[in-house]
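Every protein chain of the complex appears in place save one, which is left out.
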Amino acid sequence: MNIELVLFGVFAVMTLLSAGLVITARSPINSAMALVSTFFFLAGIYVLLWAHTVAVIQVLVYAGAIMVLFLFVIMLLNLGDAPHRGKPTVTRLLGGASAVGLLAVLGVTLGRMDAQPARLDAQAQAAFGTMAAIGQSIFTTWLLPFEAVSLLLLVAMVGAVVVAKSRI
Amino acid sequence: MDGSLVEFFRTAPIPPEVFSPSLGLIILLPLLGAFVCGVFGKWLGRANVHLVACSAIAGAFVLSLLAFWATSDAAGGRVVSMVNPFGLERDTIRYAIAHDYGTWFAAGDFRVNFGLLVDHLSGILLLIITGVGFLIHLYSTSYMEHDDGYWRFFAYLNLFVAAMLTLVMADNLVLLFVGWEGVGMASYLLIGFWYTDSAKAWAGRKAFVTNRIGDFAFLIATFLLILTVGAFNRQADARDYNAAGSSRARYEQGISQRGPVTFKGLEKMALALPEGTGGAVSLATPIESGPLAGYTFGGVMTAALLLFLLGAAGKSAQLPLYVWLPDAMAGPTPVSALIHAATMVTAGVYLFCRMSSLLVLSPTAMATIAIVGALTSLLAALIAFAQDDIKKVLAYSTVSQLGIMFMGVGMGVFWAAAMHLMTHAFFKACLFLGAGSVMHGNGDETDIKKLGGLWKEMKWTHATFLISTLAITGIFPFMSGFFSKDAIFHGVHHNHLHGLEWVSTFVYVMGLLITASTAFYMSRVYLLTFTGKRSKEAKLAHAHESAWHMTLPLVILAFLAFVTFVYALPLMPRTGGGMQPVFENFLSPVLRPAEAVARAAETVHLDTSTPAVGDYFFAWLVALSGGAAAAFAYLKFFPSRVGQPVPAFARAVRRTAVNKFYVDELYEFIIIRPVKFTAFILFRVVDALVIDTVLVRGTAYVTEKVGLGLRRLQTGDAQAYAAIMALAILGGAVYALLQVLS
Amino acid sequence: MSFFDTHLLNVVIYLPLVFAALVLMLPSTEHGQVRTITFVGMLLDLVFGVWAYFRFEPSGAEFQMEFRVPWFQQFGMSYHLGVDGLAVSLLLLTVFLGPLVVLASTTYIQHRIKEFHLALLVLQTTMLGALASMDVLIFYIFFEAMLIPMYLMVGVWGAEDRRMAAVKFFLYTLVGSLLMLVAIVAVYFISGGPGVRSFDYGTLYNNLLAANQQLAACANGPEGACANLLPLAATLHTYGPWMFAAFALAFAIKVPMWPVHTWLPDAHVQAPVAGSMILAGVMLKMGTYGFWRFAIPLFPVAAHAARPFLAVLAVIGIVYGALMCLAQRDIKKLIAYSSVSHLGYCMLGLLAVTGEGATGSAYQMLNHGISTGALFLLFGFLYERRHTRLMSDYGGIAKVMPVFTAAFVIITFSSVAVPGTNGFIGEFLVLMGTFKSTLPLGFGAFATLGVILGAAYMLWMVQKVFFGSITHRENQHLRDMNLREMLTTAPFIVLVAVMGLMPQPFLDRIAPSTDRYVARASVGAPGATQAKDDQLRVEVMSLPSTAAAARPSVPAAPLAVRE
């Protein structure tokens, strides 16, 4: 019963709770806020996984950039509460059921496996998940994908402008 | 007569071995004439066309004369003879010349050669075809003088002669078939010569298609014979070949060099087939292998011969296929004379004389032929009673005469049949040409009721017509027709088909009936046309006699129709004592194998007695009675009854006869209509509806509809698609899990 | 070893394509030049084709004038040309029709003239290629490529509802040939292991031969014979019938056999005169040629099993086609259905598997190409003058067009197989072969019925169109054939006579391949005297060794891993 487990428990529960809020909240605003909190708690879990860098990026990019974008849009379109929760059509029921079913299956599967974190020596542990290490591999091994992604972002930017413009 | 003359006649001016390679010229000359007239005729002009056409035939006639002479060549007592390619070296064919121009076509182990053979039988026919043919060409030059299609006419006529000569000179069935169909084609063209009158064109087509029915049978029969020869070759043993005066080696060599359907080869097989030979193969032997396995040789032979009978019936206008000949009179009269009286229609008789040795193997077939001939002859005679169109009467009399020839062939009196063929060629050609002359002189009037009293105005025509009438009826003996016909009936009376004795009696009685009726209707035609006084409805007040081009042939033919009776007189010594008719003796080289087969197979008993004076007298009386009846009816009875009502039954009978007993209508209803109807139904239902609409378009339709149905799945609801994806993922996961668990 | 010793076939095949390139360069307004160039090209091709025909040694090897170079070797392909007796005869027929088709279209085709002649030239190349290719895949490529120009020809230059006809023709034929493609690939894979297997006809056949023989022994022999089959034989035992069915369907549609014939009347009726001539003259023969070359020899056992069925279809085709003709009002349709009947004879001759039958069938292919081609040609002339296909619109025109009538009647006689014309030889041989074959006598008898019906419908048509009195005023002033038309018709008439009276030179070239065909087809037959292997095996030239050394012929991975 160590501190780490406790932290994990707290974060996990909070994550799930806020995620639940995301998918249940009537108004998009609430969902968005819940999503932000989800991201924060996830960032915490990342930290528990020794992924500091990603945790930071998560907070910066997701909670910072993306969610702000969402909120802007929501406000731009000023959507009030959804007047009605979508009527339960066959496809919706099926979809929901399959999601639940998938959860069950995954649960069973994962329940059968016992995976433990790797044991790392101090020096490796020190390097693990640091900005340096990630930057190292991104700019050497994964340089090409990285450039591709940067290109992708550019394209996305232009595309977003083009798609969303009323008229230029 | 003194020896030098005999010697002269027995020495061919051109020795056979020298002449035989040029036999082909006999065919080529008319063919060339046909080509020239047909292609350049228009530019050559009338006179040149006449010249080309007639000289072509004349040349053919001269060559035929030489060929004929060569076949009887016995210079220095050495009779002309050739080695039989199917027999042993010592076995020779006497009184015949032949030449093989090499392969026509060969495939697998089958081959056909351009092989020409002239013996006494085909020699006679050569002379008839080219001789009568020439006369008729000469006649036509005047008869067709007002027709613009003259060049077509002479081209067709030459083409016909060429085809007919091929038919006669062919030494194998397939080449014979070329002529066989060739004459059919030529007659199609000539019957439909005046094509602008569609009735005439239809008549041509009717003739061709009817003949095609015969040809269908002919082909199948040929194939059966080919198969039989093959089977014979597989099964026969040395004794069979011995009996045929051959050996396996020679026979197979002959087949590989000359083809399986050469007449000489078939003859050898016929000689080997009778039981008497004691060989492995006889009529009762079942065929072991091949498509015919299980049938006996005799059975197959009978079937083949019956099919040949159908073929011959088509060509020679016998039951059930005689219907085309009367309509064929639509053609120009010279055509009727040449094709539909003298030459083409006798092809069937020629065929059976050619294959006599096979024929005598099957009494059944012979009986059938004889009976068919008899029935046809009688039926035609009855129809002829009531016809008023002079050409129609002559046409039916032709059918009737052909029937008589078939009776002769069927009962095994081949020589008499051949002789009647010859005499008939003369007098019937003469009659037709006479009729043509009458029409020519009377503004194309053909109704004998509207003629009459021509004997003053058309002396030559009248005289020749009279002679020919006497010849055909036999009212005045010592005419060719009387003797040849009587020879047939005598043979018919005395020959016996084993197992079918009743046939000879039956056919004989029929024959007497036919004689009487022939005499009746021919006299009727003569009397109504030439005697009495000119009818009121005549187109022209005064008929004019035709030009010498037309009368000369008449005279020559009438003369021939008169003198040829000499051939029937028993003047020649028979081998083995007694005398035999000249013609029989003359044909004996050709018919000897048949006699040999008949003797060995004991299927037919061929009588060789010659008619006694009493028989002749009886026959004469019968003919006379018919003539007298006609004379009474048309000189006394009817003239005195003019204007009086005719009894109903008589009218009914007459109507039936006039309408040819409604045979055409019968065929129309039981064959032609059904076929056309079936075709129509098949086209509309099977082709258009079932196959094209239901199956083909149906496929397209179904495809389209299915596509339309599947489109419905495209709802555009993104969540639905996602849900389906999710389900798929779930399914995959579950499956994987189960795999892991188990 | 001159250029023509090795490349003659290439020249014959691709000469039209070269001229097509020339035509392509011409401005499309220069109609006269386009026509002339095309005509010259066809004429030149005719010269080379005739040369090839005479170079062919009847007594020589089965396939001659071979040309083979490596091509896509990793797929076991090679560019391989060569002709046997039948192929060279059909090749002669094709090049013979070439120039005449151009002449026939000079006034018939009035728009898109350049494109039309391009289509003609390309079509010529594809047909010749299909006939001469010794590699199954290349054959297939040409076989399919043939459809495209013909499709255009029907669809662009055809009569009123040409599109329907074109699409019908295209899809109909495509269905079969796609199945055939599947079968080709399948037989390629079963025919041997990696490295051995090949699309080359010779290799393919020889690889299957042993298995086929064993299979025949199994199918017809005692019970024990089926034990321990070769693996290949076992495969053939299971899948052979299906592959044969695929091939057979493809070719049966092309022939066309009853009941897959319904594309033919529409295509013929709608096609322009050139299209009809080529369609009847050459393309239909591709079906019979396919049976002769591929379907039957490759799967003798399955073929022998299916033989009675196919023979029944052929006989039905003969009689049925003839009956159809009696029900037609449309002249072109009548001629089309008569083709169904005639091709029925070809099929029957093939299926008789006798020397006479096969020879007759091959000869009948040539005859049909000439007589029916000529019929379409002549009717094309008439159609140009009157623009109607109904018999009832004619009648009595013999009066105004004597020469035309004469020509038409002569061709008619050839088509109803009057002795002395080419038609007789083929029909006679086919029928005799059928009678001699192991098929029951009834087949021959029924087939012979066609002789009667043939005369009935052809003469009926002639009667309706030419004889009688002129019934329509429009027909009163039809002009007779002009010089060009006579020149176009003359070769046909000459050939009718020549092939009827001197068939032997043609038969001599067909005969050797006939014997081989019969030997190969009767591998599947029980009682048949099995020919020696050296007659069965297909001897073809092997690839030049240099090329083989340059590239080892072991197939690359994608195909190798399949085993």
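Miscellaneous remarks
Just so it is clear, A, B and C label the chains in written order, and each chain counts residues from 1 on its own.
Keep in mind that, in the parts below, contacts are C-beta pairs under 8 Å (C-beta built on N, C-alpha and C of every residue); 3 or more make two chains touch, one makes a residue touch a chain.
In the analysis below, contacts and distances are computed from a predicted model.
The chain that is not shown carries the UniProt protein name "NADH-quinone oxidoreductase subunit K", picked from "Heterodisulfide reductase subunit F", "Multisubunit Na+/H+ antiporter, MnhB subunit", "NADH-quinone oxidoreductase subunit K" or "Urea ABC transporter substrate-binding protein".
In the full complex, the chain left out of view touches A, B.
Interface residues of subunit B with the unshown chain, by the touch rule above, are 711-712, 714-719, 722-723, 726.
Take subunit A: the residues that touch the chain left off the picture are 2, 4-5, 8, 12, 15-16, 19-20, 22-23, 25, 28, 31-32, 35, 38-39, 42, 45-46, 48-51, 53-54, 57-58, 61-62, 65-66, 69-70, 73-74, 76-77, 79, 82, 85-86, 91-92, 95-96, 98-100, 102-103, 106-107, 110-111, 113-120, 124, 128-129, 133-134, 137-138, 141-142, 145-146, 149, 152-153, 155-157, 159-161, 163-164, 166.
Please note the rule applied: only the chains that are shown with their structure count from here on.
A separation of 69 Å divides the Cα centre of subunit A from that of subunit C. Our note on geometry: subunit B versus subunit C, Cα centroid distance of 39 Å, whole angstroms.
Those residues of subunit C that touch subunit B in the complex are listed here as 168, 172, 259, 262, 320, 323-328, 354-357, 359-360, 396, 398-399, 406, 413, 418-420, 424-425, 428-429, 431-433, 435-441, 444-445, 448-449, 451-452, 455-456, 459-460, 463, 466-469, 501, 503-504, 507, 511, 514. Note for the complex: subunit A touches subunit B at residues 91-92, 94-95, 98-99, 101-102, 105-106, 108-109, 112.
If you check the complex, the residues on subunit B that touch subunit C are 38, 103-110, 174, 177-178, 180-182, 185, 188, 192, 195-198, 201-202, 205, 208-209, 212-213, 215-216, 219-220, 223-224, 226-227, 230, 290-292, 675-676, 678-680, 682-684, 686-687, 691-692, 695-696.
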